[in-house]
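I'd like to ask you about the structure that follows.
After this line comes chain A, so read on.
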Amino acid sequence: MTASQIIFYLISAFMLGTAILAVTTRKIFRSAIWLLFSLIGTAALYFWLEVEFIAAVQIIVYVGGIVVLIIFSIFLTQQSGQRMAKAPITRVIASVLATIFGFSLTFLLISQHSFQLTEKPFDWTISKIGMQMLGTDRNGFALPLEVVSILLLAAMIGCIVIAIKSNPEEK
Partner candidate 1 sequence: MNLSLLVILPILNALLLLPFKEAKQVRLITLAGAVVQFILCFFLLYLFWQEKTTGNTSLMLFENNYKWYAPLNINFHTGVDGISVSMILLTAFVVLAGILVSWKQEKLSKEFFFLLLFLSAGAYGFFISIDLFTLFFFLELAVIPKFLLIGIWGSGKKEYSAMKLALMLMGGSALVFVGLAGIYFNTNINGAHSFDMLQIAQSNISEDIQKLFFPFAFIGFGIFTALFPFHTWVPDGHSSAPTAASMFLAGISMKLGGYGCLRVATWLMPDAAHHYSTIIIILACIAILYGAFATMMQTDLKYINAYSSISHCGFVLLGIGMLTQTAITGAVMQMVSHGLMTALFFAAIGMIYDRTHTRQVAQLSGLLKVMPFISAVFVIAGLCSLGLPGLSGFVAEMTVFMGSWQNADSFYRIATIIACASIVVTAVYILRATGQVIMGPITNNDYKSLKDAAWNEKLAAVILITGIVAIGVAPFWLNDLLRPATDIIMQKISAITK
Partner candidate 2 sequence: MLADFFILMKAELVITLLIFTLLFLKIGNKEWRNESLLNIINLLLFINLLSGFFIAKEGTLFGDMFRTNELLRFEKNMLNLGILIISLQSYHWLKQHKHVPEFYMLLLSTLLGMFFMISANNILMFYLALELSTIPLAALCNFDLHKKIASEAAFKMSISSAFSSGLLLFGISLLYGTTGSLNFAEISSQLNGSPLQLFSFILLLSGFTFKISAVPFHLWTADVYEGSPVAVTSYLSVISKAAILFVLVSVLYNVFQPLGSNWYNMLFVLSVLTMIIGNLFALRQQNMKRFLAFSSIAQVGFILIGITGQSAEGSASVIYFVLVYLFSNLGAFGVVALVSSLAGKENIDDYKGFYTHNKLLSWVLAISLFSLAGIPPTAGFFGKFFLLLAGAAKGNYILITIAALNMVISLYYYLRIIKAMFMDENKNPVEKINAGLQPKLALAICMIGIIVTGLISGAYNYIYSLVK
């Protein structure tokens, strides 16, 4: 077993472990933290995969953005120390069964599929990504970028309208 392999399994174990903790712990703040670790683990996986750009984006957007957002909203809506209520037991059982079954089925399908691995090198560079991101030709992603920008604008407007604190007398 090479070091690379060991690292992979460690990262994976870390990622999955924290993910499981994130969805099972009953303290909401801890849950957020475990999520943070899991996301960092994912970023680590990207590093291991040698797509550092994605790893960076992952850390910036997820860790720096979303998790912070979540933590803020936790502060806004909850006493952080409180233990969360448990889900009904039937639902838990059903969920466990569903996820395990779903997982086995999915993984069975994936593992039975023979992926045609190539030996071609995966060469990406930031400049290549940048060029394509703004390109309008065959491999350009300018249009998606524009769409996402509109989406972000709309999301922003939506958030403002909904979350803005309206004056009580206007009710």
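A quick word on the picks: all candidates are chains of the complex that A comes from, given by their letters.
What we mean here is this: a contact is a pair of C-beta atoms (placed from the backbone, for glycine too) under 8 Å apart; a residue touches a chain by one contact, two chains touch by 3 or more; residues count from 1.
Everything numeric in this text was worked out from a predicted model, so none of it was measured.
**Student:** If you apply the contact cut-off given up top, which option from 1 or 2 ends up touching chain A in the complex?
**Tutor:** 2
**Student:** Within the complex, which stretch of chain A touches candidate 2?
**Tutor:** Listed in rising order, the residues of chain A that touch candidate 2 are 106, 109-110, 112-113, 115, 135-144, 147-148, 150-151, 153-155, 157-162, 166, 170-171.
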